[in-house]
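Yeah, one chain of the complex is gone here, protein chain that is, but the others are all in their spots.
Up next is subunit A:
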Amino acid sequence: MKGSRCLHQLKSLRLLSHAGRRLPPAAAAAGDNGALFRLHSSSLLGGSQCPQREVLRHFHSSPARTKSQPARFVQEEDKTRDKSLVAHDDLFEQVAKETKTKATFNKVIDVYTKRDIRRRGHVEFIYAALKKMPEFGVEKDLTVYNKLLDVFPKEVFVPQNFIQRMFNHYPRQQECGVQLLEQMESYGIMPNTETKVLLVQIFGEKTHPMRKYQRIMYWFPKFMHANPFPIPKQLPEDPVDLARFSLTRMANDWDAKVTVYQLPCTDITDSGAEVTLPHIVGIQSPSQMEALAKHNPCRPVFVEGPFPLWMRKTCVYYYVLRADPAPPEEKIEEPYDPERCFMYPLQLDLDLDRDLGDDESFDVEDLDDGPVFAMCMTSQGDQATLNQWISGLQQSNPILGQIPTLFRLGAGPRELQGVGDTDSASGTWFSSHAHKEEADPGEDAEAVVEEEPRRSQGVKQ
């Protein structure tokens, strides 16, 4: 309903504007576009061709007749078309010499649309514009796409009869329209009613771009909330907030509590040296605390990391406190206590022995991965910092004072904050991590035990 109403309104508006444009062909068009033409001619064709073009314009006063271009101008047209791609790129470069913003991009489109009422080479222009969009930072802006779509002349490509409808009417233009929609799709931009109105005006119903639009509108809303763990478009800037967000997201536990062990701050020591304290944000759930409290103090726990976590285009690193899975002899199942529940038997005490072949259990290979007791994020993944985290944890988990803690750290993420150099950094991390794994934890465990319970300095392998 709403769409069609909009469509109608826009159509009438456009007809008005078309009419306005058509009425004073010589005066208005020449006057308005004079300046632009100078720009155009200097860049594209050179001064000599300028008067010819101006003459040319008078032939095509009605956009409806553009397809019946006079044959004698074909040569010139071909010439420009060959160059057009470069030329349109130039246009962008020239208009937006200093700054590449949305405003300048819009200006380029304006320049192009006002330059030539016939919109000659608009397909090339649109392709060029699409290519330039990321440069101008407008690749995710729906209004810009709509403005770009508006460059297409209206009603010219709409098939008029069944034969046109049956065959691919104006294939290049349709393809270009599809391309534009495809770029929107790949940037996750959902078209709106204006897009639809434009497409209908340009290509008509049931054309390829329109189909593409319908497909997008079918799938996009369906996938919009497909992710059960959505990441906001704008991630928090503050590293502490970001850490809080990513830890909560990873833990996915409503009861898990985020603790900020240290806020980032810069201090100047007595000697004048500047000391930057890293932030330390940790997360732990009550069930993790419970599991840690039950951990056998003779077996060490490990601080491992950094592990990368990608949040859209940001990579953050986290560390975990974990232990190896308990050996089978330590896993004692609580024996069934018939005096456990006052109200009903918690287990049926039946002597069910089975015949041969009655065994219905499946052969399931269980891989125990070992428990994770806590996670943390910090801007500085060295041992001293992580030690601070562990001693912070120790306040709520006193048992940590008795358990030897080993640090198995890879290369720190300090140099990894940027997106660009992650590849090399993670590579080194993996190799160093693998190397450190080989060290014998037994010795270290003893060494740590001596230093307990005050964990002023951890043990590095």
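The criterion applied here is as follows: a contact is a pair of C-beta atoms (placed from the backbone, for glycine too) under 8 Å apart; a residue touches a chain by one contact, two chains touch by 3 or more; residues count from 1.
Heads up, the rule we're going with is that contacts and distances are computed from a predicted model.
Student: Can you tell which of "Complex I assembly factor ACAD9, mitochondrial", "AP-3 complex subunit delta-1", "AP complex subunit sigma" or "U6 snRNA-associated Sm-like protein LSm5" UniProt lists for the chain that's not drawn?
Tutor: "Complex I assembly factor ACAD9, mitochondrial"
Student: Out of A:237, A:349 or A:366, point to the residue that touches the absent chain in the complete complex.
Tutor: Only one of A:237, A:349 or A:366 touches the chain omitted from view, namely A:349.
Student: For the chain that's not shown, point to the residue among A:146, A:192 or A:314 touching it.
Tutor: Missing-chain contact among the listed residues: A:192.
Student: Which residues does subunit A use to touch the chain missing from this display?
Tutor: 190, 192, 217, 220-221, 224-225, 254, 337, 339-352, 358, 360
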